[in-house]
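One protein chain omitted, others in place.
Now for chain A:
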Amino acid sequence: MRLSVASAISHGRVYRRFGLSPRSRLDLLRNLVTALVRHERIETPWARADEMRGYAERLIDYAKRGDKDERAMRMADFWLTEKDLIHKLFKVLAPRFQPHPGSYTRLLQIPNRDGLDRAKMAVIELKGNPLPPLVRPRRHSDKTLLNQLLKGYRQDAQRARGT
């Protein structure tokens, strides 16, 4: 009795399936990229954010080529449905990310959605945005017990080496 499991195996395909068709998937991701470029921080289901991240970063790589590049302009024209954002992309985002070699976005997971589906949500943001930061970098304090003990140990070792 052959039960076909072929439908559940991807055989190495990495792109997820969204929406009603491949064209619909691209439209969905295009809307998300446009929203990201407009608002610089968006909250969506994790799978969509993960899928969109690659497209957004490649779009910024194209934008870094410059305004005059025909290919870059065509890409921006396709991916950004709101045409005032093409100006923002080339004049604001490209100079902002010029020193960076890659990874212009940050993807962080959020507690599951409040609705019935309890979907796994994520917030994706462009680095260097003017909005309040999501995660504060923690400085390790010197006053904790472990750090004080290690400091004492280091001082003892130094004194032993010195004498």
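Worth a mention:
The rule is short, and it goes like this: a residue touches a chain if its C-beta (ideal position, glycine included) is under 8 Å from a C-beta of that chain, and two chains touch if they have at least 3 such contacts; residues count from 1.
We adopt the following convention: contacts and distances are computed from a predicted model.
Taking the options "Hemoglobin subunit alpha", "Dehydrogenase E1 component domain-containing protein", "Flowering locus T" or "Large ribosomal subunit protein bL32m" in turn, only "Large ribosomal subunit protein bL32m" matches the UniProt protein name of the chain that is not displayed. Contact with the chain not shown here comes from a single listed residue; of A:R38, A:R58, A:R74 or A:H100, that residue is A:R38.
Within the whole complex, the absent chain has one touching residue among A:V14, A:L116 or A:V135, and that is A:V135. The missing chain, though absent from the display, is touched by one residue of A:R58, A:H87 or A:R118; that residue is A:H87. With the whole complex as reference, residues 38-39, 41, 43, 82-85, 87-88, 91-92, 96, 108-111, 123, 130-136, 138 of chain A touch the missing chain.
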